[in-house]
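For this depiction, one protein chain was excluded, whereas all remaining protein chains were kept in their positions.
Chain nomenclature is as follows: A and B, assigned in order of appearance, with residue numbering initiated at 1 for each chain independently.
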Amino acid sequence: MLGVCYYPEHWPEAWWAKDARRMRDMGISFVRIGEFAWSRLEPKRGEFDFAWLDRAMDTLGAAGLKVVLGTPTATPPKWLMDEYPEIAPVDQHGRVRGFGSRRHYTFSSEVWWRESARIVEIIAKRYGEHPALDGWQTDNEYGCHDTTQSWGPEDLKAFRRWLRMRYQSTEQLNEAWGNVFWSMEVNSFEDVVLPNLTVTETNPAARLDFWRFQSQQVAAYDKMQCEIIRKHSPGRWITHNFMGFVNDFDHWKVGENLDLASWDSYPIGFVEKFPFSQEERNRWAETSHPDIAPFHHDLYRGVGRGRFWIMEQQPGPVNWAPWNPVPKPGMVRLWSWEALAHGAEVVSYFRWRQAPFAQEQMHAGLNLPGSDELSVGGREAEIVGRELIDTGALPATEQAPVAIVYDYETYWATVIQPQGRDFQYHDLAFRWYEAVRKLGLNVDFAPPGAALDGYKLVLVPSLMMVADAALHAFNAAEGIVLYGPRSGSRTRQFAIPENLPPGPLAKLTGARITQVSSLRPGLDDAVSGTVCGAAIRWREYLETDGEVLATFANGDPALTAKDGHHYLACWPDQALLRQTLTHLAAKAGLETVALPDHIRLRRRGGVTFAFNYGTEVWAIPAGANVILGETDVKPQAVTAWKE
Amino acid sequence: MLGVCYYPEHWPEAWWAKDARRMRDMGISFVRIGEFAWSRLEPKRGEFDFAWLDRAMDTLGAAGLKVVLGTPTATPPKWLMDEYPEIAPVDQHGRVRGFGSRRHYTFSSEVWWRESARIVEIIAKRYGEHPALDGWQTDNEYGCHDTTQSWGPEDLKAFRRWLRMRYQSTEQLNEAWGNVFWSMEVNSFEDVVLPNLTVTETNPAARLDFWRFQSQQVAAYDKMQCEIIRKHSPGRWITHNFMGFVNDFDHWKVGENLDLASWDSYPIGFVEKFPFSQEERNRWAETSHPDIAPFHHDLYRGVGRGRFWIMEQQPGPVNWAPWNPVPKPGMVRLWSWEALAHGAEVVSYFRWRQAPFAQEQMHAGLNLPGSDELSVGGREAEIVGRELIDTGALPATEQAPVAIVYDYETYWATVIQPQGRDFQYHDLAFRWYEAVRKLGLNVDFAPPGAALDGYKLVLVPSLMMVADAALHAFNAAEGIVLYGPRSGSRTRQFAIPENLPPGPLAKLTGARITQVSSLRPGLDDAVSGTVCGAAIRWREYLETDGEVLATFANGDPALTAKDGHHYLACWPDQALLRQTLTHLAAKAGLETVALPDHIRLRRRGGVTFAFNYGTEVWAIPAGANVILGETDVKPQAVTAWKE
Partner (left out) sequence: MLGVCYYPEHWPEAWWAKDARRMRDMGISFVRIGEFAWSRLEPKRGEFDFAWLDRAMDTLGAAGLKVVLGTPTATPPKWLMDEYPEIAPVDQHGRVRGFGSRRHYTFSSEVWWRESARIVEIIAKRYGEHPALDGWQTDNEYGCHDTTQSWGPEDLKAFRRWLRMRYQSTEQLNEAWGNVFWSMEVNSFEDVVLPNLTVTETNPAARLDFWRFQSQQVAAYDKMQCEIIRKHSPGRWITHNFMGFVNDFDHWKVGENLDLASWDSYPIGFVEKFPFSQEERNRWAETSHPDIAPFHHDLYRGVGRGRFWIMEQQPGPVNWAPWNPVPKPGMVRLWSWEALAHGAEVVSYFRWRQAPFAQEQMHAGLNLPGSDELSVGGREAEIVGRELIDTGALPATEQAPVAIVYDYETYWATVIQPQGRDFQYHDLAFRWYEAVRKLGLNVDFAPPGAALDGYKLVLVPSLMMVADAALHAFNAAEGIVLYGPRSGSRTRQFAIPENLPPGPLAKLTGARITQVSSLRPGLDDAVSGTVCGAAIRWREYLETDGEVLATFANGDPALTAKDGHHYLACWPDQALLRQTLTHLAAKAGLETVALPDHIRLRRRGGVTFAFNYGTEVWAIPAGANVILGETDVKPQAVTAWKE
């Protein structure tokens, strides 16, 4: 199904009905509205204006559209910021981040919670049972623009409260953080300061706790909104639209509040944000990299416990990356089908019509700026609408053979303590995902601690803190498991485990890490054996009582195995990663196919999709029963067939 | 004529008469003094010491020198900053920019205006009719060191006042800025905040208005000084010394206050400031790029409505660029003649004698530090002095066949919203200028809205906001016109025009832009047809009812024509730019010559000058009547001949 993001408040009311009709005509079923409209709903404290939104909801509903209503908390209005300046967040350098754009609040402000609850309740009450209303979106893109963390007095107050709950006594806090080091000991929780603006680096244990605290606040804040909505809007679902490549809070935890997950898919903009080489950026500039959107589809399908939407789909060039090229013809259609292939229930485009004014005026819409004329992306969306009718309902999404365990705490920990400047967890996880997808395999994402039943291959790119639940899940895993570097290298309190890394995984893997070496670009260490290639960026010194499958140049173990549990003691280059995953997939009994760089497959039930991100045609297997596209998958094209 | 900048307050009074005599002996006629001397003129509030300046003026006048007196407002003294701390500007991060260098004031401070008026009036009264006084310089290098904009409480107050005048009501302000977006609406002008220190980007319409406001303040402040001076100094002219590559305020507007323009020419220092490639920087490190100084000569001749000076000419290495090489022998002479060829009335060197102390001690002068011995540059200036006598008066400067429309608002708009990181207006304009100068053509600069009568070729590298006057001038243009990318792409209020770009130019050009693509370095789009090359950095998707002269790889129009009005829908690479301008110059009936990279020509009346910035000799046309230099123009040499 298709959807679209719409801002009735941006357009003359006379246009609404026509807009709604044109949406329906091109196959759109859902419309998301309202998420930035606070200043129009409550122009001044306590003076509400709901009439326009009532009419907008009615008009959309009358056209047969189902409405997703956003709570407007991402944009507190000026009068509120003036009443309570303490709502504004503070950056890591101590500067207040003020009014004038969006997300100008800290999750630590109690006043902000109260005001958020107030506006959400008022809106939920008014529209909770509106006949056009299908579901809700809380806030907008938590964490976007670096807004998970704030470093002001409100944050310090809330952090101290959180620490008091967690540690009970300063003795325990001092012990947990290792505060004896550099005389950092505190005598009272009031002695704790925020881990910023110090002379040299701050205590990593303190930073990790601060990050956990802020992440938990996001989840709790979201839960507060959800609870209010549920009370007043029975039978409607709730989602949040996560932003891609934002790892600052634990998406698994927010997902627990929601009926389904959704995410905002800007495949081309992300090419500029991700740590790609310049060569990769140029190569994928106008199509996106073939794993960027799928990585998130699979991740948010997990976060939504099987259910997810694309809430905002890029329909043309955007405005916020350093460079913003026009996508190649066909890409908007390709991305739409790819989301559906990965199980998206709805692909909702951002936005109906390009705004001629304000910050996002260079962001394409389905219609040209201020007009009723479809853009290139709009015409492609129209095609998808027709194709969806032709192909009919797709089979249900099934469990994948491969699971990737994805962990936000490890991301935080590697930001706090990279040890090698280019050790970035999201990069590592992405490369593992890319490599396994190039083998033609479907992938699920799982949080650490989730049951791993039914997976033939479990990939753990890195899991620094291994909690009991995670250990238990690994113990119970039936498939082949591969752990990457730094796994189990820290206790919950950011200490090196007594038995050395991989700590809790020592028994399962047979490994013990005595030293680690971070390698500057240009340095590597050759690996050979059952699999070959090289370590780059990171290389561990490992002892094992298991089997050694490959060794570094000096004979030290690089890849080890013990009863199906494998440990890879480095950041692998492309060759080593491909060979390692190919070897383990074979061991797991999985059939793989070596895809070209620019082709990806995805199975949904009995239907297989092929996507072409490159410049050369790719032929699907002979004799397939094609239900979409052609047997020769042309550049920027998609083909689907039944087995 | 030659001039020099002199600081009597830096040297023992016993040296003054000798200095003056030596100036005269080497052919210097003008001396600029006084522009940083406030603390010597008024050491404490109300305690004045004019005796030394009286004697200095008398001494210089007695030697036959004409004095240019600078108002000392670029350096408010410490006691004044202590009395009124609000004079100090505030940077974009909220930090006060304090005493200790220069330009430490914000144009928004009312106290500062009062104090400026006070000191200017006192000085104008005392010296306004001094027999040695020839003219005035207001302040020094407005905008230098990023001082056009300030972000403090004084600025906010003044900005709100300006907005109230401009918009009358918050309804109009909200509408103009599109404040409905992200709930940015204000209920009162007191709700407006400065467009900085926000969570993510600020409203571009607000930023453009803030920039306009600050630019207008510069012009109004300058006008205030001019009016006071004119009252007390009848018959004397007024100028301001603009700094090269400062685009933060509208120089056309300040020019309107002045009798003549002047600018500070540091050809080598600018090589490091301009967005050249490293290769270009190395190539031109010791000569400067052959179009840097000429670009400014032609621009400020326009700003001065035909009259301009070089107020500060680099006479050797400077101190403020990342690297400061010694110019190649001959360059100081070459630059001096080049300014004269472009119509400069006076070339004034900065400075008479290198200062052995303080911030600019590594800045060369005509004399070695603290000495009476000419530097290399001093000896070259001496040669120019003799040559000026030999050549006699040069013919008057005539209107050029080519006009470039240069617009400061477009510069601001592309800084505010680059959309592609390397879309920089001054770079684009410079490259167009360079390309047309390589064809051997003289160029004038015109502000948007100026009459374009008599120009055979009008170049508009980009003009984002096309006001009625500009549209009228284009309509009335008699020559061939070429508009570059983004022209007409915004309304006065930074909105996309209803009819899409090029908005007001749609009818003239026949064009409509539906999409734009910004291209990262390494990406391009081939162009072929009447002209060939490639689009880099920026590529527009254009529809036209005119003629298509060249197309992009996919057949879309790249260069179009309609009744002499051409539109180039991209940032052209060097080949495309050269071919386009060659083609249009021919169409305009202009005779061109394909000059080597290192040679430039300039005609002044019937005299043609050739300048050699390279390493290979260039021979002038046979049979010319040489009045300066040799027929073989050697490296770093200049030749002039009559036709």
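Here, a contact is a pair of C-beta atoms (placed from the backbone, for glycine too) under 8 Å apart; a residue touches a chain by one contact, two chains touch by 3 or more.
Keep in mind that this is a model prediction, so the values were computed, not measured.
Participant: Any idea which of A:43, A:322, A:420 or A:546 touches the chain not displayed?
Facilitator: Checking the options A:43, A:322, A:420 or A:546, the one contacting the hidden chain is A:420.
Participant: Considering the complete complex, identify which of B:99, B:113 or B:189 is in touch with the unshown chain.
Facilitator: The single option touching the absent chain is B:99.
Participant: Identify the residue among A:165, A:523 or A:575 that touches the chain left out of the display.
Facilitator: A:523
Participant: Looking at the full complex, which residue from A:94, A:131 or A:395 touches the chain that isn't shown here?
Facilitator: Once the missing chain is taken into account, the touching residue is A:94.
Participant: Looking at A:36, A:99, A:136 or A:177, which residue reaches the missing chain?
Facilitator: A:177
Participant: Considering the whole complex, not just the chains shown, which residues of chain B touch the missing one?
Facilitator: Output for chain B: 9-10, 36-40, 43-44, 72, 75-79, 82, 89, 95-104, 144-145, 147, 272, 278, 281-282, 285-286, 316-317, 319-320, 322-326, 354-362, 364, 368-371, 375-376.
Participant: Residue-wise, where is chain A in contact with the chain that is not depicted?
Facilitator: On the chain A side, contact with the omitted chain comes from 93-94, 177-187, 191, 193, 195, 197-206, 417, 419-421, 493-498, 500, 514-520, 522-523, 539, 541.
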